[in-house]
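A single protein chain has been omitted; all remaining protein chains appear in their positions.
For clarity, chains are labelled A, B and C in written order, and residue numbers in each chain start from 1.
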Amino acid sequence: MTAENLTANLHLLTPEFVLAGFALLVFVLDLLLSDEHKDLLGWLSALGLVGLAVLSVLMLAGENESLYNGLLAVDAYSLFFKVFFCGIGVFIILSSIDYVKKYLNHPGEFYGLLLFSILGMNLMAMSRELLTAYISLELLSFSLYVMVAYALGNPKSNEGSLKYIIIGALSSAILLYGLSMVYSTLGVTRFEAIAEALMEGEVVSPALWAGLALIVAGLGFKLAAVPFHMWAPDAYEGAPLPVTAYLAIASKAAAFALVLRLLAEAFVPAGDRWDQWQIILVVMAALSMLVGNLVALAQRNLKRLMAYSSVGHVGYLLAGTAVLAQDSLLGANGVIFYLVGYSVTSMVVFAALIAFFNATGQDEIPDLAGLADRQPFLAMAIAIGLFSLSGLPIFVGFTIKFYLFTAVANEGYLWLAGLAIFTSLISLYYYLQVIRQMYIQPALAAPAEGDEHRSGEEGIEARPEAEAEEHLHTPAHHEPASDYVPLPRPSPALIAVVGIGLVATIALGVYPAPLLELVESASAAILPGS
Amino acid sequence: MVWAWLIPVLSFAAVPLIILFGKRLPAKGSPLAILAILAGFAIFWVVFAGFLSASPDTEGCEIGVGTEALTCNFKITWFEAGIPGADTSNHDRIEVAWGMTIDPLTIAMLGLATFVALMVQIYSLGYMRDHDGNFDPRLDWYYAFHALFIASMLTLVLADNFLLLYVAWELVGLCSYLLIGFWHERPEPREAAKKAFIVTRIGDVGLLVGILLLWSQVGSFSMTETFAAIENGVLSDGVITVSALLLFLGAMGKSAQFPFHVWLPDAMEGPTPVSALIHAATMVAAGVYLVARAFPLFSASDTAMLVVATIGLITALGAATIALVATDLKRILAYSTISHLGLMMLSLGAFGYTAAVFHLLAHGFAKALLFLGAGSVMHSTDELDVRQMGGLRRVMPVTAILFSIGALSLGGIPILAGFWSKDEILVAVNKELPVIFIVLTLVTALFSALYMARAMFVVFYGRFAEQFEHVHDAPKTMSITMGLLAVFAIVFGLLALDLPGPFKGIGYFIFYHEGHGLVVVAWVMGLSTLLAIAAFIFGYLAYARRSINLDGTRGTFARVLEVAENKYYVDEIYQWTVDRVVLSLSRFIAWVDRALVNDVGINGPGDITRVLGDRLKYHVTGYVYTYALAMALGLIGLAIFWWLVSR
Amino acid sequence: MNSFDQSALLLTILVPLAGAGLSMFLPRNRPNDAWYFAIFVSAITLLISVALFVRYDFGAGGYQFQRIYEWLDAPLNIDLHLAMDGIAATLVLLNGIVLFGAVLISQTIKHRSRDFFVLLLALGSGVFGVFVVQDLFFLFFFYELAVLPMYLLIGVWGSSTIFDPDRQRLWGIPIPFDLGSYNRPKEYGAMKLMLVLVAGSVLIWIGILAMYVAAAQEGSPTFSMVELGVLAEQGAFSPAFQNWVFPLFMIGFGVLAGLWPFHTWSPDGHVAAPTGVSMLHAGVLMKLGAFGIIRVGMVLLPEGAEAWMPVLIVLGTVNVVYGAISAMSQRDLKYIIGYSSVSHMGYVIMGIATLHPVGLAGAVLQMFSHGIMTALMFAMVGAIYERTHIRDITVLNGLMKRMGYTSFFFAIAGLASLGLPGLSGFVAEFMVFVGVFKTYLPLAVLAVFGAALTAIYILRLLARTFFGEPDPRWEGLNDASPVEKSVGAAFVLILLFVGVWPAPLTRVINVGVDSVMKLF
Partner (left out) sequence: MVPLVAFQVLSAALFAIGLYGVMARRSAVLIVMSIELMLNAVNINLIAAASHLDGMGKWANFDGQIIAIFVITVAAAEVGLGMAIILRMYRNRSTVNVDEINLMKW
């Protein structure tokens, strides 16, 4: 291949270049701006991301090119995820501005890193070759390591990032080793090359499948799929809330963007061999659903709860990826659709939690007690978000689950779908515990009293004042707690994020058809077979 | 004749009017009810006349199946269920009609019910006042219930299909519940009402099942079609017997046959006029009426007939003995009712169709009279224990005379109504059943004469009880009504004789298969007359003149008397069953529901899941090398698994 | 089809939903506004549902007011397909009535009343949805939507029931260990109700997926119940398949219908719930379960239904007798009603399980009559509890003097529930008996006996609570408020009307039953 066709369609990478440049610009501006104006950077980066999304849509719509002899793909799939990631970035930035100003120093680097990680994610969605994938994945990971550690004084944040980076480095080593084995057997590391190798050889050389196993393990860490999930709760809990949100939403989405393309282009074409290997992902999926949702039952810390529940959701997504098929887009659609819906919903929850944290500095479940009286809007947002996550209509959570589980069942894994449905019943229980704190428990005078209210598994314990009663007879209705302190109103940016998120949650739940068309075009790009 | 439906409907119409506007109307709207039933009574005569002039070719009339008597049916559809337009005979659809059948039995019952109800309602105008003469505060409800009561009873006797009959049947039960428990502030009426409703309800289960059984065989609820089916031998004997017995279960509940008789004596906790109505014309009459109405069914099964007769006899004899020793005036009357109902059942069981219905009517008038009398005694003296009373005729002569007429009539003193009907029963029993039945029946007859004598002489004659010095006799409304009833109690029996004119005597009017005149069996008539007169003479000597001293005899029969005075402990047995069996069963079930079904069955899995999560969480130790280990193991596991599947 | 018929069914869903949405923007601190607005909305829905019922042409029968809105095309093929048959028409009417009544009764809700009515209206909309859709996805969608608000409705506005030692006796002997079972804080009731119902819907969901997969294997992947019905008639679903999928629907929906032994959420939930919610939930929501069994189970899986009905009818009989017996020894007014609901839903289940036209018609009529009846009971109990703050019938007595109207209405409802002729309960139960009698005779006898048992606990309740000397404690008590009176009177009139002249309902129900029974 010659230099011409290497650089022929270089312009297709304009968005990435722009993004990189823009990130650097933010770093530079950080030096120039005075501290009280640092939050301008946040607005600037948000604006930039919006612009970037528009730019990429304008430039790349309808393109279907493969750059560098098949290293990077510029197609509907990557475009979809680019816009998606930019959107997430915008929301994360908007919801973190106050937080950053209040709790973190070096805001400039924060936003810069965030932009770089988005660049990494975009590349993950584009890459069709293992090394490229790895590099962009590391670009994302490094930014995340730093961002998790961002609360300098806070030992938890520090510990979280330490565990995160150690396990992350380990997993990247594993991934690389797998890569090297694939290379040593095939001599190439492009996805379709792997697919060809799998297709022609009637027996797979041990080195190859061992390599693939190693790769899957490495990626399993990124997905936080059982048994590679243990870092997640700690990293989530340690990280500053916006970063937790970012971890839960963006990095997961990016990892799945990568995994989907990898599976779709390297494995699925292998036909019956892929049918053999499905079961591996299926088992991982089942384990993730069970472990994630069961352990989440025992959590007290909101971030940790979200971490485990996200492990559960990874289980559902893995089930979706396991049923990718040459002849039907159902699985791919399901996964992508689920990613979008899940992100939107968690965005609502996290934004509301951030607002709550900004006001109170608390992130334990019992601290939410009486939120419905103290700050109704946030309470409603969290409640709707959690209902949606547990898969109840009219929210998007129901629609995405229905779509995804239908896909799973349709590929012959009805039992897996059943397990998924059952585990989302379990998830309903712990989500309801949170809602119960917000709506039913009276507001606490001091967080210390949290303990007695926490023991209320299934709410068996009676309300203290009620136990005195003689016969079947209690005060008529739950009276509003007299001593609660109303919370200050969240900032407009947060309200906007939550509001938009809520609208999206309901709108997508009630009428997902338009989104699904885009999703289908995206998945059609990686599964041309159907 | 078609206008017969107005008779119940008028009273029904009165109910909401009284409930809604009663408070504002004079006398709390009681006139509405009385007018309604008065109109009903009037219409009854029109219908009666119409029926006498009717013939098989009159529109809607025919010769009834089973009873060869003239029967007229009129009906409109009420509702249908099931596949629209499907054939009812294959049970894919049921069609229920508002329909009435008019035959001699109906006519008789209509007459009795409307008349007694009219009397009772007028009487109540006087009775439902306190001593200062102002009305009971809930008089409007009282009359509303009365109207509903009689309306339901009239529907019952008019119904041409079993379902409608059951509907009215239940409503009658409800009204008796409401009226018995009318003074619900006191616990006894409350309990009595509950008892009445539930006991009869148990019987009704049988009735409903019987009806459904017949439906499942015939495919229709119409009596005519059912009886036709029986005539044509569509039904197997087994079905006939079973369904007859099931219907009889219902009849036993309503007509207080043993062992369902327990509710009736307590029922006199309600206002006395209500007792009169229940005992004479409405509630208890329903059971006998049902058996008479379904006579084609019963007579088709000898077993059923024998059961009916036996139960009737047991009831009659047992109740009579209890009545002999009871000390509460109203209880005496109550048990006498039970006993006489027993006689009617016995007579039905002995194919004494005419006799039973005839006795039902005669007894109705007499018993109503007696209860109203007892009511007026109670109203003036507030006393019911006969041992406290005596010689009341001095202060309340009218009541005394009228009560005595009733007592004599019921006791079977010749030419009074009771004499004729009882005689016909004896004849029927003598004709159809083994000799033991006739013997015991005569004993019962003797007893019933005895306790009537006792009640009458102890209360009104003999030594005057001083504490009633200045009680006054019943007011006009009460005495007039009693007087009217007394007239019937005297002359009604003469219908038994062969009369000139279109109405050739009751035997030619109410009959089964073929009419017949008065049948006289000399020795039976003689013996029963003898017994009755003897009983009354004995009573006069023993209770009025006190020339025979019974106190000595008590010792010898102590044990027997005790058993009888305790009503054979039937109530106690029931009480024990309810408390020890039913309630503890329900407590046990409730406990099972909480402890096992809920706490184990429903909470259990939830708790297990939660505990599981709680244990499982410890796998995230917080030590980074554990995480690494997990990854390593996961990696190895993955590799092995991969190797396995890709082999 | 005029414009009303075009959009009526959609309106039944949208009006309450939109009402809920709009109420969110009402001022928080003015409870009455929310109430007035909710009344306005539910009044409109009532009118619509009445109009629908009246305009349903029972001569023509079948599904009417059909309307299909494209929602998702291939590969899922989900449409919002609205249609209403005779059965649905009856239940839509019921929901319209009860929703309106529940909203009226909820006048007493002052605390966070806006949120209350938002949730209540959403609930109503979900119920309407289930009754009128013809697509499994949307059926499930609305089914869940109807369950969703219950947790908050009970948890926030409900009331707790507190442990009472001498409840824990067995043949008079106190049980040494605390079963913890009579200790019923509202959180528990709410949580259990929510989890148990959603657990039921887990089964339903699995069943639905199974149906879709089976249809996909036939080459026409769809959730449309119409097309699935066609497939079923073509015998696309093998008996083996039907035999394992039907129980999923039977139990899944049965849970909401209070099917034994999954019924225990119902007493606890209804006791904990505030009056309006108890009315709506016991009155209408429990019917969703039975409706689901008919509409999904029987229509789509006829052979499975025939295979499983013997089981179902036995469970139904257990419901009837067991519910009645446990109600006998309850002390809490609401528990008695709760268990009586369990018992009465048993008749519905039996009627369905007979697979006999009359029995099925009886089941549907029983749904209607029980809905009105139990709603009325809960309304009156609520009125009593509002005033006395006591629900223990061993403590209450002689309320008749002070609360004449309340007592009267309650008594009528009670009589209806013990199957007194002239009130709606009798006609319905009788039809069920007829059906069961033709099919499972011994059980029919048990069922009739259960009806007699009902008399025992209802009369006990009436005697204890309303009759007797007025207690000095009730001196200051005032009778039902005008709103409560009007609701009570209206419901009593409905009970009477249906009892005396059921034809207007039965003739509509019959055509619905007809189309179902064609499959058997």
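FYI, a residue touches a chain if its C-beta (ideal position, glycine included) is under 8 Å from a C-beta of that chain, and two chains touch if they have at least 3 such contacts.
Please read all numbers here as calculations on a predicted model, not as lab measurements.
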{"item": "Displayed chains contacting the withheld chain", "value": "A, B"}
{"item": "Hidden partner chain, touching residue among B:164, B:338 or B:624", "value": "B:624"}
{"item": "Of A:87, A:120 or A:233, the residue in touch with the unshown chain", "value": "A:233"}
{"item": "Option from A:30, A:63, A:138 or A:196 whose C-beta touches the chain left out", "value": "A:138"}
{"item": "Residue in contact with the excluded chain [from A:172, A:205 or A:360]", "value": "A:172"}
{"item": "Contact set of chain A toward the excluded chain (per top definition)", "value": "131, 134-135, 138, 142, 145-146, 149, 152-153, 155-156, 158-163, 165-166, 169-170, 172-174, 176-177, 179-181, 183-184, 187-189, 207, 233-234, 237-238, 298, 304"}
{"item": "Touching residues (missing chain, whole complex) on chain B", "value": "617-618, 620-625, 628-629, 632"}
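What we mean here is this: only the chains that are shown with their structure count from here on.
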{"item": "Selected interface, A-C versus A-B, where C-beta contact pairs are more numerous", "value": "A-C"}
{"item": "Whole-Å separation of chain centres (CA-atom averages), chain B against chain C", "value": "37"}
{"item": "Whole-Å separation of chain centres (CA-atom averages), chain A against chain B", "value": "76"}
{"item": "Chain A and chain C, separation of their C-alpha mean positions in angstrom", "value": "40"}
{"item": "Residue list for chain B, restricted to those that touch at least two other chains", "value": "603, 606"}
{"item": "Contacts with two or more other chains, residues of chain A listed in rising order", "value": "429, 458"}
{"item": "Interface residues, chain A side, partner chain B - complex", "value": "162-163, 166-167, 170-171, 174, 204, 206, 209-210, 212-214, 216-217, 220-221, 226-228, 230-231, 233-234, 273, 276-277, 279-280, 283, 291, 293-299, 426, 429, 457-458"}
{"item": "Chain B - residues contacting chain C, complex", "value": "77-84, 86, 91-94, 163, 166-168, 170-171, 174, 177, 181, 184-185, 187, 190-191, 193-194, 197-198, 201-202, 204-205, 208-209, 212-213, 215-216, 582-591, 593-595, 597-599, 601-603, 606"}
{"item": "Contact footprint of chain C on chain A as seen in their complex", "value": "328-330, 372, 376, 383, 387, 392-394, 398, 402-403, 405-406, 409-410, 412, 414, 417-418, 421-422, 425, 428-429, 432, 435-436, 439-440, 456, 458-463, 466-467, 469, 471-480, 511-513, 516"}
